[in-house]
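Take this structure, written in structure tokens, and hold onto it; I'll ask about it next.
Here the complex is missing a single protein chain, while all its other protein chains stay put.
Right, chain A next:
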């Protein structure tokens, strides 16, 4: 795409083909067999292991690592898949530094946790390359039908576990491709070689899972109809809406929804076609902010600045993720909130930000401002659900998201929910997988009495 405004420096093809492939290669090279065995030997096989408790899906980490150490990587992968059928993707995207690896006793002992994430990837990659199809067999058909809304991590996890129990699953997916944020959201360098798509095939290889594409909730498919036709419904719809800055100029072409841009980046077969500003400002403090800032830098932006309205500790992105961005040349500025977009015609040319201060949750502007030139502004200040279909069917919401109990059951007798669309979640792939699994078990129990 050529520059659309003389004073706005937005260009595509800022880099050579070699640079694109180098910048977007796997962020962590997979462990070789030797590296995996050496690392596995570091595990102490703890009793009631803290890593296992920290894992949202309760993977038996000491056991799977021991299976790697003893030359049984496929058995190791089975141990992982038993608790988490998306063990492969979670090995790539889990913030292990704030989950299993944070509590590893070797972190306590010497500040170097066992590389659990990379070991999990070693085992699951080994299995998927060596065996390919997922290791579980379907139980005899129960004749029960389950509808699932959304083919993201929560929906696919629920679908797999339900299919395992012998139920017939139909997934309704708004897009033309399954995988949800694994396919459309995660930074490209975390899921290379079409892994997300391959994992969907791996999961659905159990059979009994039918995916209807282009079936958006509230438009192509109605919740009330599903409740009437199916024995149970699971909602894993994610968060389709992206929050706006609520400033004049918000809708300018170069004031961009980060989630949408990342989805385009993930789906494109030619990174050099993406429009990239010279000076880029990212508003937000979560993983999406980090992912867009790092990737736009890797696409050739010259100056990329993340502006976050609170301090580093309050950022949704972990310290490790912040470091990834900074290592790639992104500047992170704290205590700044957007105040105005400066326009040049119908394009944003700069963003004015107000300094903030605050403590114990309160936040106020100081009145002082700074203006940063911006050829592109990316909005990464959170997503929100489309709650209309839910309220229509009488599902209770909590703070705008679906309320669920510990079994991921909503207030509706036939509806369960999980993933980012439910209240109180962690917005992590691994948490969504757990939601889907727990819901499937409870649906099974409810349907089979």
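In the analysis below, a residue touches a chain if its C-beta (ideal position, glycine included) is under 8 Å from a C-beta of that chain, and two chains touch if they have at least 3 such contacts; residues count from 1.
Note that contacts and distances are computed from a predicted model.
Look at the chain that isn't drawn here: its UniProt entry, checked against "Dihydroorotase", "Pyruvate:ferredoxin-oxoacid:ferredoxin oxidoreductase, alpha subunit", "Polyamine ABC transporter permease" or "dihydrouracil dehydrogenase (NAD(+))", names it "dihydrouracil dehydrogenase (NAD(+))". Interface note for the absent chain: among A:25, A:41 or A:270, the touching residue is A:41. Residue A:50 is the one among A:30, A:50 or A:218 that touches the chain missing from this view.
Of the candidate positions A:106, A:190, A:310 or A:342, contact with the hidden chain is made by A:106.
Residues of chain A that touch the chain left out of view are 37-38, 41-42, 44-50, 105-106, 108-109.
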